[in-house]
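What follows is a single structure, and I will ask about it in a moment.
The complex appears here minus one protein chain, its other protein chains still in place.
And now, chain A:
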Amino acid sequence: MAFPHRPDAPELPDFSMLKRLARDQLIYLLEQQHEVDKLYKVENKPALSSSEQLCFLVRPRIKNMRYIASLVNADKLAGRTRKYKVIFSPQKFYACEMVLEEEGIYGDVSCDEWAFSLLPLDVDLLSMELPEFFRDYFLEGDQRWINTVAQALHLLSTLYGPFPNCYGIGRCAKMAYELWRNLEEEEDGETKGRRPEIGHIFLLDRDVDFVTALCSQVVYEGLVDDTFRIKCGSVDFGPEVTSSDKSLKVLLNAEDKVFNEIRNEHFSNVFGFLSQKARNLQAQYDRRRGMDIKQMKNFVSQELKGLKQEHRLLSLHIGACESIMKKKTKQDFQELIKTEHALLEGFNIRESTSYIEEHIDRQVSPIESLRLMCLLSITENGLIPKDYRSLKTQYLQSYGPEHLLTFSNLRRAGLLTEQAPGDTLTAVESKVSKLVTDKAAGKITDAFSSLAKRSNFRAISKKLNLIPRVDGEYDLKVPRDMAYVFSGAYVPLSCRIIEQVLERRSWQGLDEVVRLLNCSDFAFTDMTKEDKASSESLRLILVVFLGGCTFSEISALRFLGREKGYRFIFLTTAVTNSARLMEAMSEVKA
């Protein structure tokens, strides 16, 4: 169980520094004010505070500006004078300032920035905590966060040295990379001559691989995220998990010894592990029988604490597993997984389609139904028009007509599309008709200002061998490849790409894959001389997910790292999963 790291695995850099930096900067900002004593959440209601000054710590969004404006203008009307300060995190946007100006409070409010963009959620996981990145960029095509990403990368290279090897795929990845390079050039010399601590950096756009993010997760950490939603590295376990009447907020990271051993495991292994653990724990408690006073004293002072801690964690995770089992059994998880695997492998499409239909008809969760439709669409290069129409109609009937807007969003993002008539092309056909299709594609792009392109999943899957051939049963206890994170049925595309490029140290030989990914212009490598990089640093890889990464991908790459003697560090705009992606696309009621 719980694979240990290889003895030669490189050590991770110390990321707690980032946290201290951010915290201290915030304290500094707050201290410029006099006595900030209480912080309120910005909500759409009047501030009750009677303070002489108000300080707002906000994300740079128009909605927040309107709220602040209404507050300041209400004060003005009441003849009240206060000092106002807005601290934008991670940065201020001009559009926000414009709103402040339009609302007539520009001079009344002073603005500042808290450049906090890297939160270390774990020893190997940095999150920018920007879930809105996904919708802003991949739906709206707004590049407002690219500078934030570039700044974050710049900060990392300032702290941990330059990255000798850079790789990337995706339009956003390329832009972020170029902007970051510009920053480095402008502040020349800062990282020059430094010894690199991290040998490689790999940037990847979420839309290069939507499929992986849309799958149900079955490794423990992913399953906990899908079931309970991990927020900012911690999870709220409700009464059904804690077996008390209270909910409990639990930090989930490497510090939790029990969790750390099961987080990357396929769920089917977790129970066995926990029950073994429980038996061991009982045995350790049992040792106290037959102890004399002195031994007992030792036991109490030295071991009891650890045992108690372990006991507490163990009962929590057992509770969580039970609750997951209950929920998953109720929703017929087995059938769901079977359907997903069929979609990934591309057989029984009709059967899967009627399964999805049934989901919709029974008004099973709207997000689930949407997710399955998207999975069907991407793996099949779009739905055939008849299915598209019928599923859409049923969806609107089951979950509300306003989801018409959701469908339009999904189409623009390329998540749920309709095959153009006669759009079932073989590779040869597609080459021949390239000219024609390009024209047609151009038209569609114009019509919907779409970032969407054909997904070509089936062809990519074949090229990269994403569906492992299994003789007999896949032993999930002893995983052979990254496919274990999806029960041995599918190797996450994103992770496979990273693996292949790291192996080759370039995109060489992957041209066809890159073309199928529609990324011919957006796959890049940049190497500098490696004489300064230690061999240890060359086995450290920073993977940057633009638009979010899932815990399954993290687990898969951790596995790859153990196999190859690398260690991966993850930087993501936010940790995501299928439900979050779908919610970001949903048009919710105002």
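Throughout what follows, a residue touches a chain if its C-beta (ideal position, glycine included) is under 8 Å from a C-beta of that chain, and two chains touch if they have at least 3 such contacts; residues count from 1.
Going forward, contacts and distances are computed from a predicted model.
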From "Kynurenine--oxoglutarate transaminase 3", "Solanesyl diphosphate synthase", "Hydroxymethylglutaryl-CoA lyase, mitochondrial" or "Spermatogenesis-defective protein 39 homolog", the UniProt protein name for the chain not displayed is "Spermatogenesis-defective protein 39 homolog"
Of A:282, A:298, A:465 or A:535, which residue touches the hidden chain?
A:282
Using the touch definition from the top, which of A:123, A:159 or A:538 touches the missing chain?
A:159
